[in-house]
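One structure is given below, encoded as structure tokens.
Every protein chain of the complex appears in place save one, which is left out.
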Amino acid sequence: MEDQILERLITLRREFHQCAEVGWLEYETTIKIIHYLKSCGLKVLYGKSIHSERMGLPDEQTMKEHKKNVNCLEVDFDTEEIFMGYTGAVGILDTKRPGPTVALRFDIDSNAIEEDESQEHIPYKEKFSSKNRGMMHACGHDGHIAMGLEIAKKISEEKNELCGKIMLIFQPAEEGVRGAKSLVGAEILKDVDYILSGHIGFMAKKNQVICGIDGFLATSKLDIHYYGKASHSGAYPEKGKNALLAAANCAINLHTLCQFSQGMSRINVGLLHAGTGRNVVPADGKLEVETRGETQEINDQLLKRVDDVIRGSATLYDVDYEVIRMGSAPAYTCKDRKFVSLVENLLNKYDFEVMNHGHFGASEDVTYMFHEVEKNNGKGIYMLFGTNLKAPHHHSSFDFDEDTLKNGYIVYKTLIEHFNRR
Amino acid sequence: MEDQILERLITLRREFHQCAEVGWLEYETTIKIIHYLKSCGLKVLYGKSIHSERMGLPDEQTMKEHKKNVNCLEVDFDTEEIFMGYTGAVGILDTKRPGPTVALRFDIDSNAIEEDESQEHIPYKEKFSSKNRGMMHACGHDGHIAMGLEIAKKISEEKNELCGKIMLIFQPAEEGVRGAKSLVGAEILKDVDYILSGHIGFMAKKNQVICGIDGFLATSKLDIHYYGKASHSGAYPEKGKNALLAAANCAINLHTLCQFSQGMSRINVGLLHAGTGRNVVPADGKLEVETRGETQEINDQLLKRVDDVIRGSATLYDVDYEVIRMGSAPAYTCKDRKFVSLVENLLNKYDFEVMNHGHFGASEDVTYMFHEVEKNNGKGIYMLFGTNLKAPHHHSSFDFDEDTLKNGYIVYKTLIEHFNRR
Amino acid sequence: MEDQILERLITLRREFHQCAEVGWLEYETTIKIIHYLKSCGLKVLYGKSIHSERMGLPDEQTMKEHKKNVNCLEVDFDTEEIFMGYTGAVGILDTKRPGPTVALRFDIDSNAIEEDESQEHIPYKEKFSSKNRGMMHACGHDGHIAMGLEIAKKISEEKNELCGKIMLIFQPAEEGVRGAKSLVGAEILKDVDYILSGHIGFMAKKNQVICGIDGFLATSKLDIHYYGKASHSGAYPEKGKNALLAAANCAINLHTLCQFSQGMSRINVGLLHAGTGRNVVPADGKLEVETRGETQEINDQLLKRVDDVIRGSATLYDVDYEVIRMGSAPAYTCKDRKFVSLVENLLNKYDFEVMNHGHFGASEDVTYMFHEVEKNNGKGIYMLFGTNLKAPHHHSSFDFDEDTLKNGYIVYKTLIEHFNRR
Partner (left out) sequence: MEDQILERLITLRREFHQCAEVGWLEYETTIKIIHYLKSCGLKVLYGKSIHSERMGLPDEQTMKEHKKNVNCLEVDFDTEEIFMGYTGAVGILDTKRPGPTVALRFDIDSNAIEEDESQEHIPYKEKFSSKNRGMMHACGHDGHIAMGLEIAKKISEEKNELCGKIMLIFQPAEEGVRGAKSLVGAEILKDVDYILSGHIGFMAKKNQVICGIDGFLATSKLDIHYYGKASHSGAYPEKGKNALLAAANCAINLHTLCQFSQGMSRINVGLLHAGTGRNVVPADGKLEVETRGETQEINDQLLKRVDDVIRGSATLYDVDYEVIRMGSAPAYTCKDRKFVSLVENLLNKYDFEVMNHGHFGASEDVTYMFHEVEKNNGKGIYMLFGTNLKAPHHHSSFDFDEDTLKNGYIVYKTLIEHFNRR
């Protein structure tokens, strides 16, 4: 029986690995999830109803184009909003019996990576590698989806023994920290007492589960656009407004900002594209930027200075500008270590090793959800499910041991049974 | 009879307008020209034999791809080198009789512009607009080719009345000032006594011919590549080598260089592309740059300083760099005004207005040829053939009055008859 | 008799060479000039009455200190305003007879240069070198004063033969183009028909007089101050506001501005002082800047861009700023060449060579006066009095042939006699 669970988890993981879709384009992924949740008898929320303001949307053309990649499922529900980028879904089991509301969060988007096509890469060898060119599950979110759906099956089977309410949140666009804020803004978490989430890999070793992860960095992802005026650079240089030089100045000066007494900060201008041709004063410039801070305060101070540099650079060259927030996540530190100990104790009976603290040192937008739930006196916990990796996260050869899926499933199952058993 | 000449000029111009091809990709254009010259009984040089070092070549993929656009002519000569980008051709009539060697130069490449497809645009309306997407004769070189081929016909018909040697040089890649240096380096001009060239449009008005044009600016076209090292900008910022910041510094500091007591100078960084993603220290940066100088000395001094800035910017961020010369043309000032007066007098008998001086204030790589010929005590002259333009040069709606072609033809014919009449 | 004139000119020149005083500190110089003009019986205007807005004033402490250097003349007129920096004077001969108003302008300030103390330097050897340390007449203004005073003597002696009105303007603070605007603003030139001025040296050779000089460049002299906030750079870097980096950015970007299709432009950041100590975030930054333009339009456009760069650099580092205009002069081109020819003809009878055109290619604030007079349909002329120089202008060994003084005197005398002879 236990073996059947792992088998199903693997089947699900491979199915979603094959239809890897990047943030806001998780059309097929979302449709399949909804279909599965409905088939388990869960109530499902999706589309505009679970979204507020979405950051870092692809352009319209890309959104339209990707629809062609979707293998049309014969489904009996409305998919129109999904194809407008309102992706993700929330499956709900409301027992109507008194009890806590427990939310589990699974991220579902892939990376924008071309998948390895060598025989050493198991997904390729075993023929379940991504069918979408340039999109690949290289962060384990395919595994997260599988855990979530198997949990859906489990709770629907056991619904008569459960109390309270269980929400399975399938979040789009975690890469680039874009999706969580939209879901939180739609207030889907407003009555949640416990929010649980986790990730395959990172610092946890094979057969370890680390709970009580903290050290999430605050981060912001910005696109900066400068708009100048073209002119023939030989004939009328003074008639142009040079957006390239504004962008170049912005890039250099942004990199002077990372000295804070309160702790670590980071800035990176990862991309600069400006100008059209050799003999034209460049009329456009674009920068892709990210900031990080060990604390929210640092990132906020940094962003204030970033804004100065953006505006100042525009003024220098008399050009216009626009800043588009492409993603963000707040810092998060686990403050309720007692709750972590409780979880640790619940998990100690299994044959994986349980550790009760880890410092993430990176960003994850689940922190929006943690803050939302804590605001209402709820509690949150983030866990890492250790595994052996074939290559680091976000690498074209990334792959994990599939039996890790069962550890994750067991963790979620155990916690639900603790909170929601009648 | 005269009307037939104009008719043929128009037919030729329209034929070449249709197969517009950008620099170094003038495959079909070159094959057609060779075919025509041979049919006139001229000796034809082409391929590697007329080239030395070619600047600003497209990448191999582009060169291979464009071959598919060529309507295969059944020709009885070897075209292999042409498809390797050794474009252009030289038609030669050697009378074996004593007399001067006179070279006429016609540029043959198109612009990288999408042609206007509105009914107001005559080439579109009359159905001879470019068949090659993104390539368009928007500078009148199609007309120059037509003049050259009609002159080929004329001298082949009159060869028994002529003395000396006549060379018709069909030069590729004038846009971006790339092709002339390659031809000069192959020594095709080494015995030339007179070099004649001209252009449709610019400052000359309808029914004017301006001879003795000078004020050609020295110019250099450079591509600068910086090669750094990628690293995760959040996790290991110090392991990266930032090619974006090197490029940004280079751009800003290049723009500080334009103060010379000797006269006008210009610099422009027209394009800057650097980096791959928001959270990666950028490992590459590319700039497209051009310099100009009122004199050769200014441009040379400027280039020396440009080199300092390129190297210094690489050192700043500990990155490697490469500079690729994409094009160049020397400054040129007409020093033999007597020769200009001679030409002016020869042309005065026609019903177009002849002016004997114009200041170009721009660049043209025919100046390489003028310097080469003058080095050997030869003489050169550049002329503008006035016309009405529908839109400025390099505009998608550019078009000229086709009867202008006859003026150009008459000018060349008259000068040949003066120099090479037995 | 002629020899006595030269002797007196030399005596005067040496007297004023000895009391060299920089702009707005010409206390002793002014008092001596007034005294002399009064002793000739001229009406004298001076103090606040001849000034409006003075640019580039020294600080109060300096103004107070310099008073100690003045050898107190026993004078019977009020000198209080002079010691407040209202320097310079205007001597007026009003014949009350109908006739034109002719103004002669002499600049009176010295340079801020330490005078050469070697035996090769005649003023030192002959013991008339500057008694004021760090101040030296290294531009010939001592000679200009001498000419003006000798002219005062002449016109007072001949006043019965003259008509109209003659004004002798002794202008302070020409170095740094500061003083002329203040005099013009006080409307002292409002009824002038002819304004004459000249300079010893520059392009004119020994025994040449060049009249009809033009090609005066527009120029602006600015001091830029940035005000930030200090903080310990190790302990609290984020609490500082870095005025040094604002100033550095300003300097670099100002130097990118000199490309104008309409003609020559210049910018220079000649001085940058910022910060107080190695471990303090710099709270202050100062730049001394000048701009130049071949035309007024160019300089105005340039100043517009300069302002952008100053403001933008302040915004970049969130610091305050202040711009103080330290000097300025408009461009000037001599438009009335007929008037120049008239002057040329008047001067042709002397044994110096007269040339009728020279291109100055530099700045002089007499151009404010020329524009003011031309606005009222008057005429202006600027002349160079050729000499042999021991060292270039503004050099610590600068010296000129003193017999040049007579040529200048003759020129002014001749022109006055032409315009104001009864």
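Letters are used for the chains, namely A, B and C, taken in the order the chains are written, and counting of residues starts over at 1 for each.
The rule is short, and it goes like this: a residue touches a chain if its C-beta (ideal position, glycine included) is under 8 Å from a C-beta of that chain, and two chains touch if they have at least 3 such contacts.
Just so it is clear, the structure is predicted and the values come from calculations on it, not from any experiment.
K.L.:
For the chain not shown, which residue from C:Val44, C:Leu257, C:Val281 or C:Leu347 touches it across the whole complex?
P.N.:
C:Val281
K.L.:
Among A:His255, A:His273, A:Arg325 or A:His418, which one touches the chain that has been omitted from the display?
P.N.:
For the chain that is not drawn, the touching residue is A:His255.
K.L.:
Who touches the missing chain here, C:Pro100, C:Gly185, C:Gly215 or C:Gly361?
P.N.:
C:Gly361
K.L.:
Tell me which of C:Asn69, C:Thr95, C:Gln208 or C:Asn268 is the one touching the absent chain.
P.N.:
C:Asn268
K.L.:
So which bits of chain B touch the chain we can't see?
P.N.:
Those residues of chain B that touch the unshown chain are 235-239, 245, 249, 253, 256, 259-262, 301, 305, 308-309, 311-318.
K.L.:
Can you list, in ascending order, the chain A residues touching the missing chain?
P.N.:
252-253, 255-256, 258-259, 264, 266-267
K.L.:
In the complete complex, which positions of chain C touch the hidden chain?
P.N.:
Within chain C, the residues that touch the unshown chain are 176, 217, 219, 221, 233-235, 237, 242, 244-245, 247-249, 251-252, 255, 266, 268-282, 285, 288-290, 292, 326, 361-363.
Simple rule for what comes next: only the chains that are shown with their structure count from here on.
K.L.:
Where chain A and chain C touch, do the two copies share over half of their residue numbers, giving same, or under half, giving different?
P.N.:
same
K.L.:
Measure off the straight-line distance from the CA centroid of chain B to the CA centroid of chain C, and report it in whole Å.
P.N.:
52
K.L.:
Distance from the CA centroid of chain A to that of chain C, rounded to the nearest Å?
P.N.:
One centre to the other, that is 69 Å.
K.L.:
Which residues of chain B are in contact with two or more other chains?
P.N.:
Each of 252, 255, 266 in chain B touches at least two other chains.
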